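For this view, one protein chain was removed and the others were kept in their places.
Here the chain labels run A, B and C in written order, and each chain numbers its own residues starting at 1.
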Amino acid sequence: MTIDLGRGLVLRNPVMTASGTFGYGEEYTDFVDLAQLGGIIVKGTTLNPRQGNPYPRMAETPSGMLNCVGLQNKGVPYFINTIYPRIKDFDTNVLLNLSGSTLEDYVRGAEMINTLDKIPAIELNVSCPNVKQGGMAFGVTCAGITQVVSEVRKVYHKHLMVKLSPNVTNIAEIALAAEAAGADSVSLINTLMGMAIDAERRQPKLSMVTGGLSGACVKPVALRMVWQVAKAVKIPVVGLGGISNATDAVEFMLAGASAIEIGTANFIDPAISAKVADGMRDYCERHGFQKVSELIGALEG
Amino acid sequence: MTIDLGRGLVLRNPVMTASGTFGYGEEYTDFVDLAQLGGIIVKGTTLNPRQGNPYPRMAETPSGMLNCVGLQNKGVPYFINTIYPRIKDFDTNVLLNLSGSTLEDYVRGAEMINTLDKIPAIELNVSCPNVKQGGMAFGVTCAGITQVVSEVRKVYHKHLMVKLSPNVTNIAEIALAAEAAGADSVSLINTLMGMAIDAERRQPKLSMVTGGLSGACVKPVALRMVWQVAKAVKIPVVGLGGISNATDAVEFMLAGASAIEIGTANFIDPAISAKVADGMRDYCERHGFQKVSELIGALEG
Amino acid sequence: MKQIADFTLVGKECYGTSVLLRLRDEQPLPEIVPGQFVQVRVDDSPSTYLRRPISIHDVDVANHEISLLVQMVGEGTRHLGAANVGDQLNLVLPLGNGYTLPTKGERVLLVGGGIGIAPLYYLAKTMALKGVKPTFLLGGKKAADLVRVDAYSSIGETLITTEDGSLGEKGMVTMHSVWQQRQFDKIYVCGPKRMMMAVADIARANNVWCEVSLEHMMACGLGACLCCVEDTVEGNLCVCKEGPVFNTRRLKW
Partner (left out) sequence: MKQIADFTLVGKECYGTSVLLRLRDEQPLPEIVPGQFVQVRVDDSPSTYLRRPISIHDVDVANHEISLLVQMVGEGTRHLGAANVGDQLNLVLPLGNGYTLPTKGERVLLVGGGIGIAPLYYLAKTMALKGVKPTFLLGGKKAADLVRVDAYSSIGETLITTEDGSLGEKGMVTMHSVWQQRQFDKIYVCGPKRMMMAVADIARANNVWCEVSLEHMMACGLGACLCCVEDTVEGNLCVCKEGPVFNTRRLKW
C-alpha cells in the first residue's frame, strides 16, 4: 500500500487526514490508530497567532457544510514549542499546513518548520477563503502562486505540497505554475466558497457571511479538478473533497491522485480514515491490483 | 408579486423555470398551470441542430446530479417554425435560452429570435460546460463576454439576460463586463463542472467524462455568487442553483436576486415551480412584506 | 393525463432480492397501458436524490391499485423494498408509451430477463382480456431469480431458462428450444440490454415484429431533460417519452 510522493515523503498507505478537520491528531486517537494512516495534516498554522472569526462559524448544507473558522491557531512558535513535542512521535507522517497573509509570513514560517526533524512536509495553504488575508489571493492567480511557492522553496528543503483553491477558472494552469515554481506535489481541493442564509431571520448563517463548502456535495467538482490537474502536471497529486468512504477514495486515485485526504467525513465517523485505508486494500484485492499505486490514473475509456 | 426586470420583461411573480430542465413547458402542463409562473425558459437552442452527446448523459451525486446533455436541440429555425407556434400563447413569459459555438451563430440566432413577438427575452447561455464549443469559452473571460454580449446587443432589441458560468475565479468581474456590454440582466449560476466515476468498472459515469453539476448541492455556491454579483452590478440579477423550495427562493432574493429560476428540482417534484411561487407569497405575508420586490437584497447585518 | 399522487402501500410480498409492492390511491387511477412506468420518489434515503423509474407490473382499476415489482440493486430500490405496509409512496404516473397490443389470433412471445419480467405481467393480462393467449419465456441466472412464476403461468404457458440449469432449460433465453420449435407473430421483450439485443437479433433474422422496453437512467421521466436518450435511426430519442418501448426497427441494434 506504500506511496512515495517524492523528496522523502513516503506514505504507508494513500490515506491522510485533511487540515482543519483532524485537529492535531490527538483528538482522534480514541477512534483511530494513527499507524493505520499514511499521514495526518495538522490544523492550518500561521506565523503569528490568530483568534479566527466570530461564532457562528459553520452551517450545514445539503450533503455538506460551510465553515468560516478563519485559521484560528496559536502560531508557528507555539506549535514548535508546545504542540510539536506532543505529536512528533506519532507513528505516521505529520504534515504541517502552513498559511499566511504576507509573503514574508509564509517564508518565515516555512523556515522555522524546516528545522523540525519529524515534519517531513509542509502543505502550503494558498487557498483559504475564510480570511481576508488567508493566502487565497496567492492561490487564484498564476503570478501569485509562482511567487509564494518559489520564495518558500528557497527556504524549505523537504517535501513541499501546495494546496490549491478550487475557486478558479483554470485549475490546471495554477497547478502547472506551482509545479514550475518548485512544488513537490499539489493537493486539491480546498473548500469552494459558499454562503448560507437564515431566511426566517433574514441574516447570513455565518459570521463572515461567506465560508468554505466541504463534504460529499463537493466531490464531483473535486474529482473533476483532480482529473484535470493530474493530466496536466508531472508531480504527484493528492486528491480530496468530499471523500466519505473507500469507493470515493478509489475514484480519486483512478482520476489521477497518488494519495488522498479525508476531511469533513471525520466529523461524521471519527474512525472513517482507518476504514478507508482498509477498504482501499480490499478493493485492490478484489480487483487484482498488487499495489495500490496501480490505481493511480487507471481510469479506462 | 410583480417583478419588472426592465426593457419590457415583467414577471407576474419572481419564479421562472431553468433552461434544460422544463423542456418547452409542454411537458409540465399536467402538473403546473403555467399562468402561476413568472416565466419559463425553454431548452438551450443553437442556430443549427445538434444531436447532443452520447448516452449516458447523467449521473446522480450527493444531493445533486451531473449532466452532459450537450445542447441537443433542433436549431433556431425549427424552433421558430414548429415549436414557437405551439407555445407562444402560453399565459406566461416564454424566454429562449440561446447557445452557440461561434460569435456568428449567437448573432444570427439572436437576430432571428428578435422577430418573434411572443418571446420577450433571450437568456444568452455563454456558460454551457458540456460541449467543446458551448460558449463556455466566452463565459469565463471578460473579453469573451464583452464580445459576445455587445455583438448580440446590436441585433437584439428586447430584454437580453446573460447567463453566467460559475466556473470562474471572479464572477463579479464577469457580470460587470456583461453589464457594460449591454446586458439587461444577468442570471446565475449555470452548472459547476464536475465528474463522476464508477469505481467498480473503472470508467467515467458520463459519456463526456465531465458534466455540469446541479441540484441542492450547489446552492451554497450559487447563493454566494448571486450575493457577490448583486453587490457589483446595477442591472437585475436572476438567481438559480439548487433552489428546491420557497425558503431557498427567498434566500436568493435576500442575497440580491430580483427573480429566481428552478432547475433540477422540477425533476423531483414536477409541480415545484408553482409551489415555490405560492410559498414566496406566504413568506411575504408572514413577514409583513407588501411586495415581493421588498425582499430583493434585504439581507440584514 | 399524468399526475403526482401519494399512494399507500397496502400489500408487500418479498422474493429474495425482489419485492412486490401493492399501492393504492384514494382517487381513481388514470388510464394506464401496459409498458408504462412510474417515477417513485424515494424518501428518507440520503444517497437517493432523483426519483426512480419502475415499470407498472399490474393494475387493479376497481381498487385504485397498481403493483410494482422492484429488484433491490442499490440504495434507492433498497429503500423502496424496506417500505412497510401503511407507508406512503409518492409517484408520478403514468409515464412513457406502452407496448403495441397484438390483434386476436396472433401468436405472441413475451421474453423477460431478470427483473425485466415486471412489465410483461400487466401486458399479458391485457392481451388475455383481448383473447390473445401469450407464451412467456422467462430467464434468470438461477431459479431464485425467477419470481412469481405461478402468477405468470396462470395467464399463459411459461417457459423458463436458467444459466445454472436450476429451473427450466439450462442457458440463456435465446438458447431455449422454443425458438426452433415455434413461430411467433410478435415478440415483446424486457430485460438486460445484452439479452434484449440477442432476442432482437433472432427476431430480425426471422423477420418477426419485436418490441423491447429500454431501462435507461432517467432524471425527469417526462421528456424534458434529454438525459435518457437512445441513439435510434431517428436520432437521439428520449426513452422516457418516445419509449420506453421501441420497435426494434427504430433502434440501431
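In this text, a residue touches a chain if its C-beta (ideal position, glycine included) is under 8 Å from a C-beta of that chain, and two chains touch if they have at least 3 such contacts.
Predicted, not measured: the structure shown is a model, and the values here were computed from it.
S.K.: List the neighbours, among the chains on screen, of the chain that has been left out.
M.R.: A, C
S.K.: Looking at the whole complex, which of A:Asn48, A:Gln72, A:Gln203 or A:Thr247 touches the chain that is not displayed?
M.R.: A:Gln72
S.K.: Among A:Gly23, A:Gly75, A:Gly182 or A:Gly297, which one is in touch with the chain left out?
M.R.: Residue touching the chain left out of view: A:Gly23.
S.K.: Among A:Asn13, A:Thr45 or A:Asn266, choose the residue that contacts the chain missing from this document, as touch is defined above.
M.R.: Reading the full complex, the residue touching the unseen chain is A:Asn266.
S.K.: At which residues does subunit C meet the chain that is not included here?
M.R.: Within subunit C, the residues touching the omitted chain are 44-46.
S.K.: Touching the absent chain: which residues on subunit A qualify?
M.R.: So the residues of subunit A touching the missing chain come out as 20-23, 27-28, 30-31, 43, 51-52, 54-65, 67, 69, 72, 215-216, 264, 266-271.
Convention: only the chains that are shown with their structure count from here on.
S.K.: Which chains contact both subunit A and subunit B?
M.R.: Common neighbours, subunit A/subunit B: none found.
S.K.: Which chain's centre, taken as the mean of its Cα atoms, is farthest from the centre of subunit A?
M.R.: C
S.K.: Taking each chain's centre as the average of its Cα atoms, which is closest to the average over all protein Cα atoms shown?
M.R.: B
S.K.: Can you give the whole-Å distance between the Cα centres of subunit B and subunit C?
M.R.: That pair's centroid distance is 36 Å.
S.K.: How many Å are there between the centre of subunit A and the centre of subunit C, using C-alpha atoms for each centre?
M.R.: 47
S.K.: So which stretches of subunit C touch two or more other chains?
M.R.: Each of 46 in subunit C touches at least two other chains.
S.K.: Could you list the positions in subunit B whose residues touch two or more of the other chains?
M.R.: Subunit B, residues with two or more chain partners: 61-64, 215-216.
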